[in-house]
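== chain A ==
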Amino acid sequence: MTALLELQSVEARYGPVQALHGVSLAVEEGSIAAVLGANGAGKTTTLRAISNTVRRTGDVLFAGSPLGRRGPEAIARLGIAHVPEGRGTFAELTVWENLRLGAYTRPGSLGADAERVLSYFPWLEDRRHQQAGTLSGGEQQMLALARAFVQRPRLLLLDEPSLGLAPVLVTEIFRIIRELNQREGLTVLVVEQNAHIALQLAHTAHVLEVGRVALSGSSAELRRHEAVRRSYLGY
Partner candidate 1 sequence: MATVQTRDQPGPGRDLLAVLAPLLRPVSLLLIAAAVFLIVGSLTSEIFAQQTVAGLAQGAVFGSLALALVLIYRATEVINFAQGEMAMATTYVAYQLIQWGLGYWEAFFATLAFAFVFGTLVQLLLIRPVQHRSTIAVVIVTVGLFVLIDGVVGWIWGADIKFMPSPFGQQVYHLGGVAISRQDIGTFLVTILSVIALWLLFQFTKLGLGMRAAALRPASARLVGVRVDRMLALGWGLAAVLGAVAGLMTEPSQFVLQPTLMQPVLIYAFAAAVLGGLESPAGAMVGGLALGVFLNLVGQYVHFVTAELRLPFAFFVLLVVLLIKPSGLFGRPRVRKV
Partner candidate 2 sequence: MSRPSVPALVAAAVVAVVVAVLPFALSGYHQGLAALVGIYFIAIIGLNILTGYSGQISIGHGAFMAVGGYTTAIMSRDHHTNLVLTMLMAFAICFALGFVLGLPALRFSGVYLALVTFAFAVSVPQIVLKFSTFLGGSGGVQTTQTVSHVWLFAVTWAAAAILFVLAWLILRGRTGRAFRAIRDSEVAATSSGVELPIYKTLAFGISAAYAGVAGSLYVLATNGFAQPNEFGVILSLQLLVGAAVAGLGSLWGVIVGAVFIGLLPTVSSDVPVIGSEHGQDVVFGLIVIIVILLIPTGFAGLLARLTRARAGA
């Protein structure tokens, strides 16, 4: 299986501050990969580098070809859905309008996607006309995920989906992510501070430290790895 996504020595900076010092990793098609690391390690920046919402140098290859200087809109149209920190939902618009935006790049309206998305998130039906900003944190996270799913992406980038959520919701969201991966074949790259649950979900993981990949491997390997256990799993 070829890598759907490949980063080659990607560097990124915020003004004078360099956040990524050469990140290289690959994500196989159909797999779930996790990016772990402490605060400030560059996890969020890695996702931003992929969707080009931060200036980067180095190559990002999607399905074999480089993304180049394409802007975020063009990258979204290629089939990469990025759910950023803060979810990227439109608080002022209704739930349904948020979902409709997922189908923005395709001709026509929500159509058949409506049924599919409701099969994963049935509660959305009741809340169609509710303003997205009035949803609870967990509901907004799921709305963000639902909208990303409507985009019918090949690659889903998730930035800290568990942030600020109660454990039971976190389990629920990760369950849905796993289902989306297994049933729809969606490739997922998820950034997580919660290493525990990330390693349970993902097939492979990459540990970032100070803007570089310190470790890569299958989740099973990393779970057994001494340094990982001590720093990120707490035992």
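Going forward, contacts are C-beta pairs under 8 Å (C-beta built on N, C-alpha and C of every residue); 3 or more make two chains touch, one makes a residue touch a chain; residues count from 1.
Per the selection procedure, all candidates are chains of the complex that A comes from, given by their letters.
The structure presented is a predicted model; accordingly, all values stated were derived computationally and were not measured.
Touch with chain A in this complex holds for only one of 1 or 2, which is 1.
On chain A, the positions that touch candidate 1 within their shared complex are 51, 53, 71-73, 76-77, 81-82, 84, 88-90, 92-94, 97, 100-102, 104-105, 109, 130-131, 133-134, 136, 147, 151.
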